[in-house]
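A single protein chain has been omitted; all remaining protein chains appear in their positions.
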């Protein structure tokens, strides 16, 4: 019960008798109103004082821990108590309010609260509220200051060459990080408050003049449709606004790297920053994007191209290798080179399970290991690695439960799936892998190709904020192929991706070279 | 906006150019070298194959031109304009039957092929069903999605065909191509017959051109796409003859797949390339089948209403599957195949020529009657 629910509009009327949303002339009434509304939490600090030597009663309200106390002490309290002496404060309440706001509160971001809703929202977001007796308004001073993590290397996306900074949980800092990459006056941050209760700040970032207006209109429509209690992480936003929530493929990418976001913005995409999470969403995403990494552009193009191709291979292996093993070993033994066939047959001699069961056993063990090592503290994580290595490697083979070749296949698959740069994509590849394995177990190679076709059917029907997921493969934009499987040299990449229909098509001019 | 500008159900003439080889290249080429070699001597079959290709390319151009005269209008719309609505509906239904027959034939053929090359004891019904369900899944998706699938798969298909050619070059025996032009006229005619009917399926243009935004170039692009298929057929036919010789080609059930059997991947990474080839070729057959079925569904939608897509598919699916199961053996299947060929080409040409002629006579243009 309580007044917790007061911000939900429905219940607001019911509780109206306990307090009102207006701000009164009477200071005490204002304060008690606020107290009732928040049910007097113990981190609520209320400092009542008189301004200078006058009789003007004032009250400064803030929440301990959300504000920078030094700022309050030096720039508000001290000014009002000490500086007010040299200044003749006017007698009329209207002028008094303006004078205090204009001249005595030395805080850069100051606004006026007209009702209790404004006041409580600001208060809970780290502002200090100054009530003055006899004035039906309150001064809201932004003195936010809480403990934050310092900018650090993003743990989920480490690269060898490139900037070492990553986003943090602080919304403003994240915006700043992006601004530092793009100093274009056309860089826009449209902020939204999301969450009925959490009221989190969310910024839609894009570069005006590059992004296609329809794209922007659509994402704004979707963002404004968000209506849920809270959005603890950008994953909530992603899942709320993505095109198909049934698809195993992520239709938005997330990153901790400001350079990746800046790159995407300049391609004509948009990014969504949510307060409280270092993961920034980038959309529209296509299947090709999921296999790109910022590092591709930092190294020379031969290396970039090589890495890309390696990743395509990795994606293929992660999805199809165990299935191919099952198909070849249980159905099409003729396709294995004779001598290899003999050695596989010899190694499977005595293994009691068909290859499907073997592959599922090992596949699930692998996933368990991965999951366990993510959840456990680092110190124990290593132990898990050693135990897992023993279980998968030596013991299982020696016990005759699995064949050594299967171990190689599973290990290769795991390594391949970890080389896919986007973690969310790697997971969906791994999930699909089990489906393909099942298909291979039932119909061999024929099953694999049918599964492959089905995945393709799904991909071509999938869209990311209206942009076909399979572009620029199909619908075909040949010009974009320069930066897809290959990565052409930087001076050749003079155009922004055509599939995003950017307003400003050119991103570079070779004439300048 | 629900969709991005190009993400809607419109397609480009480029996609028409891709769709034509996609529907033409299917099961046909796998046994075509045999039927061509039967009547002709040595390599002589290339001539009827090329002539047939040119004729069919012209017919393709003609069909596309008819449809392109009425941009943005569906077949039923302009057919109604030209020959009144009831007749238009009749023609639509007749054309829709073509797609259903092709679907049934290809599904059955894939069953037989897979049974021949991949499976031993798996019942053909299951093989067909698995494939058919994938087709249904594709067709129940968006129409532009099917064109995108064509675009995704066609390069892979061409690539695998080129790999086969490349790796069989070592077995090429120039002598197999001799003697030149010793076939009698009956042989040429028989080969021309089987060549023309192997380029089946361009009837879908009558429907799909209506989705093209600016169809002015579509006829030329469609004909170009058909030429691409012709070139592919020619190359594969020449390769079959050069590797096996005329007589052996005549004796092989699916010479093109047998051609892949000759491939030996250097390094011995894997063997029995024909399985890989056939498996990849399933994509080609898939392309053919989805386009054919989707064109039929599209045709029926124009008669029964846009919203009825899922219902139409649900009703058609068991019928097609049963038709596919009907042929009892390989002879009946090939009879069924040639019936599909005759019917398909016949109905497409009949409709195209009829509409072109009547439109000319009555002076119908896209704005209605003059």
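For clarity, chains are labelled A and B in written order, and residue numbers in each chain start from 1.
Quick note on the criterion: a contact is a pair of C-beta atoms (placed from the backbone, for glycine too) under 8 Å apart; a residue touches a chain by one contact, two chains touch by 3 or more.
Note that contacts and distances are computed from a predicted model.
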Protein name, per the UniProt record, of whichever chain is missing from view ("Spore germination protein GerLC", "Response regulator", "Sugar ABC transporter substrate-binding protein" or "Acyl-CoA dehydrogenase family protein"): "Spore germination protein GerLC"
Which residue of A:80, A:168, A:422 or A:441 touches the chain not shown here: A:441
Hidden partner chain, touching residue among A:66, A:223, A:341 or A:488: A:341
Contact with the hidden chain (one of A:355, A:417, A:456 or A:494): A:355
Where the missing chain touches chain A, by residue: 244, 246, 329-331, 333-334, 336, 338, 341-349, 351, 354-355, 438, 441-444
Those residues of chain B which, in the complete complex, touch the missing chain: 41-42, 116-123, 126, 129-130, 133, 136-137, 140-141, 175, 178-179, 182, 244-245, 247-248, 250-251, 258, 261-262, 264, 271-272, 310
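Methods note: only the chains that are shown with their structure count from here on.
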Parts of chain B lying in touch with chain A, wherever the complex brings them together: 1-7, 12, 14-15, 114, 118-119, 122, 126-127, 130-131, 134, 137-138, 141-142, 144-153, 268-272, 275-276, 279-280, 282-283, 286
List of chain A residues in touch with chain B within their complex: 212, 214-215, 217-218, 331-332, 334-338, 443-450, 453-454, 456-457, 460-461, 463, 465-468, 470, 473-476, 501
